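Heads up, one of the protein chains got dropped from this complex, but the rest are sitting where they should.
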Amino acid sequence: MSSHDEKNHQPPLDLSGWRALPVVLIVIGGFLTLLGALLSWKHNDLREFGFSWLMAFMFYYSIALGALFLVIVHHLTDAGWSVGIRRFCEHLASLLFPWLAILFLPVLILAKKIYSWLTLDPATNNLVAAKLPVFTCSGFIITSAIIFAIWWLLSSQLSRWSLNQDKTGSAECTRKLRFYSGFGIVAFALTLSASGVLWMKSLQYQWFSAMHGVYFFSSCAWVGLATVYVIAAILMRQGTLAAVLQKNYFYFIGVLMLGFTLLTAYTEFAQYFVVWNANVPEETFWYLIRENGNWWWLSLILIFGKCFVPFFILLPEKLKMNFKVIIPLCLWIWAMHAADLAFNIFPALHNDGYHLKWIWLPLGILMLMGGFLAKIFICKFNSNPPYPQRDPRLLEAMGVSQNVVRDLTLAKDGGVE
Amino acid sequence: MADSLNIEELKRLAPPAELRRAPVVEGKPSLGALTDKLSEFAEGKTPRWWWILFIPAAFAATVIFPTCLFYQVFTGVGVWGNNHPVMWGLDIVNFIWWVGVAHAGTLISALLFLTKQHWRTTIGRMAEAMTVFSVMMAGLYPAIHVGRAWFDWFMFPIPNSNGNWPQFKSPLMWDVFAVNTYLTVSTLFWFMGMIPDFAVFRDRATTRVRKTIFTALAMGWTGSARQWHNYEKAYVVLCGLCTLLVFTVSSIVGLDFCASQIAGWHATIFPLYFVIGAVFCGFGMMLVILVPLRKWCSLEKVITMSHMDKVAKLALVAGLIIDYIYLQEFFIAWYSGDTYERWVFGHRLFGHTYLYLGWTLIGINVCVTQLLWFKKIRSSLAALFIIGVLINIGMWSERFVIVVGSLYQEFLPANWGKYMPTIWDVGLYIGTLGAFFMLYLLFVKFLPMIAIAEVKGVMPEADPHHPLGGAQKGDHQ
Partner (left out) sequence: MSEKVYGLMAEFDSPAAILHAAEKVRDAGYRRWDAFTPFPIHGMDQVMKLGNSLVGWVALAGGAFMFLNVVGLIWFANAFDYPLIVGGKPMFSVPMTFVPAYIMLIMGGALGALIGMLGLNQLPRLHHPLLDKKRFELVSRDKFILLIGAQDEKFCATETKSFLESLGGTHVEIVEDVE
């Protein structure tokens, strides 16, 4: 790197050869979505469309949550290496509001077609009555609004003080960021679990599992890390983040991915095992449905594809830094996460197996949302400095050892320890 | 990248003084002085406080402990308060409690190594020792809880003349493997970490007895680059495996409960619940051990306030997760609409028999833990010690509430009863506490209580690219 300041105005994220990709995605995805909406309206009263939209929304929602988690954890652990990847994580997180909130609107509009408990009468249904007053139409709207309000508060404040620090470099910003991360992690855990229950688990309102919140969190972090790996690799290649990314940081991201692969597998196994072993009808029906038709095959794909494949690829030490292997793996992780969401969501609609003739619909919506959100992300990234310019841990991210940084601070203040 | 920046640029980017990272060891000792400092306690004269603590601990371990143990083994489990419907009493409560204490040790040592937290080096060894000794205490309980301890070998897959085998369909059976593996692996991990330090003690030994013992323990360690190369790899592997163990062992203990259908036990989050509860309890114990020892062994510059702050923060994190899980449990009791679940969770707090323990749990694990948010509390050693003790009490009552609280009034009123521990329950618990602290004191006195080689390895002097490590000025990479 020749001059440090020059870097600040340097080439932002452009996807070079893939520049047109978001627009292409929007066009193709938009067409498929529209077609799907029409066909679904004609054939099954928009239910297919609603479920597909919910799944695609949950997919990007979980990526944004994963990124938000990384930002919060960065501040809480006072990490050094992750300074370089923090800025674009902040951008990913701030997609939550308003953009993902806007994408949530169709779910809200179609809620009565998606969530069966909204149409059931609590007077005749014990399980719905037990969940009053939250699980009502107004309860659903209010809770969803609170959830997005919390995401707005967290993502905007974490982004705001981080950008502020670029200008001032003051320790005050770091303190603010830690403050928001401190209560933020509590709010994060509660809000994430609540949204998982309200939007996903309650599709089959008769079923309950205390592990679900942790499972959803761990999936979010997992898919978020895969996304971060890919974006960081692109930015490293373009030289945008070359100053603050070392090759071994990809090792760290890889280790975290390995850890969350295991944690996700752990939560799912625990959930399955406890239900399987106790054999209580109130719970087993959820898994029994998922043994029907092609859900059975999907469950097998998930066991191997979501756990064993990433685990064995991420296990060898050196392989974690090999882009040629890990970037395809990250794409695979996306596919597996989407499949897992489908496994959670669609059986509420098709409990005899997925109707493969509809598969283009969720894919189309995924493309539409992906293109749209990518456009916004690139726009956000390009209008701000690519990494935190005056972060107190910037030197560490540049590869200066902690001991040396400590001495530099002492030298700067001219003081002694 | 940074090598092309000049020193002024580096200074500009350096953090302001208040955000400077605390050094692992304060006072900039040289490598030699650090070695002296860290081996001082094991080589010096035994101080009086050590005897004052050791004698009662040894009394509990060698008199109370065997008395209660043998009386129970010779007479039967009837000497305890266990009776229908509460067949799992204090023996299981204490088993989980001890396993819990063990977990934080492994987590501090292994997980923080994997995440490259240099500060762990000064407390890692003490944490590992805590693990090893508390797993020993934990392992004892299930072995005698079975009632006929001389049939314990039935639990191992040994071909025998009866032609029977253990049946592996029960998590209780997995416990046998889990606890034994945990004991073996954590001991191996602890021992392997000590090999280079045994070599330090060997080379420093002044008496023939010490020389012989530590020569044997060091096994011929020379510290060659090839040895370190294999050693570091083995250490990473062991750390990875130990981290997995933390999650597995307590999960299996959790499965003992949730694989059943008892209301209050059957929740899918139970495996994780027990893992986090264990870790939380262990961080409490870590505070209890570290606060006095750092003072009495005059290790204030090695186990600094920054270390205490970090352990306290870890305790806070574990505490917050446990609070989240409480919330999740109560939420699911409400959400599921299950009458029995709702009844059990209501009775934990508003019942009649054990509601004091229920509120102790809430008061400590939910409320007192929140004090650790404040920097002022985290920098007061007295507060940390008290909170550490309270966390242990809180987690003990949590286990009591889980074990007894769900058993004493289950589905049918015919299965309702009460449970009260007897003096033999309490005596055995005191005995295990004594044995634990006796072993711990012996460890502190005779073995390298701080990982000497590891601490030296994270000093500025150990970095070949640091001026103190011999690099020329400005040779930063």
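Per-chain residue numbering starts at 1, and chain names A and B are given in the order in which the chains are listed.
Here, a contact is a pair of C-beta atoms (placed from the backbone, for glycine too) under 8 Å apart; a residue touches a chain by one contact, two chains touch by 3 or more.
Note that the structure is predicted; figures quoted are calculated from it, not measured.
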Options B:65, B:88, B:113 or B:231, residue touching the unrepresented chain: B:231
Touching the absent chain when the full complex is considered, from A:31, A:276 or A:297: A:276
Residue, one of B:19, B:73, B:146 or B:471, that touches the chain absent here: B:471
Residue of B:49, B:70, B:165 or B:350 in touch with the missing chain, whole complex considered: B:165
Hidden-chain contact residue, picked from the options B:80, B:133, B:189 or B:354: B:189
Residue ranges of chain B at the interface with the undisplayed chain: 30-32, 35, 157, 163-171, 173-174, 177-178, 180-181, 184-185, 188-189, 192, 196, 199-200, 202-204, 219-234, 237-238, 241-242, 244-245, 248-249, 252, 255, 453-454, 456-457, 461-465, 469-471, 475
Touching residues (missing chain, whole complex) on chain A: 269, 272-273, 276-277, 279, 317-318
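One rule holds for everything that comes next: only the chains that are shown with their structure count from here on.
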Complex contacts: residues of chain A adjacent to chain B: 1-2, 4, 78, 126-127, 129-131, 169-171, 174, 182, 185-186, 189-190, 193, 197, 208-214, 242-244, 255, 262, 266-267, 270-271, 273-275, 277-278, 280, 282, 390, 392-395, 398-413, 415, 417
Contact footprint of chain A on chain B as seen in their complex: 1-2, 4-5, 9-11, 13-21, 23, 26, 28, 114, 118, 244, 247, 251, 255, 258-261, 266-272, 320, 324-325, 327-329, 331-332, 334-338, 373, 459-460, 463, 465-468, 476-477
